[in-house]
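Removed from the display is one protein chain of the complex; every other protein chain stays in position.
And now, subunit A:
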Amino acid sequence: MSDEPAITLYRLQACPYCERVVRKLHEYDLDYRSRFVEPMHSQRNVVKRISGKRTAPAIVDENTGLTMSESANIVEYLEKTYGEAATDGGVDVGDDREDADNGGAA
């Protein structure tokens, strides 16, 4: 268990919002661990516990100590933290209210 990735992504299988985050993680060649949760909201206690909400995707980044939900916010965070324009890690979290449910309502 020594070389655990710093980033954990809580995701649903085939959820487009989750795949959007995965694409960004790949773009920046970031090592991450996937934890898959159930489509049913009521079955997502682990996500609620770590992020305060039952939405996926959610990400935990031990590099920065940050936990965050909602793909637009996560993508923006990844761009600012790991993208070419990354400065000293200051993150301006957006206020996008998108909820990635079962992925059907994209």
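Here, a contact is a pair of C-beta atoms (placed from the backbone, for glycine too) under 8 Å apart; a residue touches a chain by one contact, two chains touch by 3 or more; residues count from 1.
Everything below uses one rule, namely that contacts and distances are computed from a predicted model.
The chain not displayed here is annotated in its UniProt record as "AhpC/TSA family protein", chosen from "Archease", "Alkyl hydroperoxide reductase", "Glutaconate CoA-transferase" or "AhpC/TSA family protein". Interface note for the absent chain: among A:V37, A:I59 or A:L78, the touching residue is A:V37.
By the touch criterion stated above, the residues of subunit A touching the omitted chain are 1, 10, 33-38, 43, 45-46.
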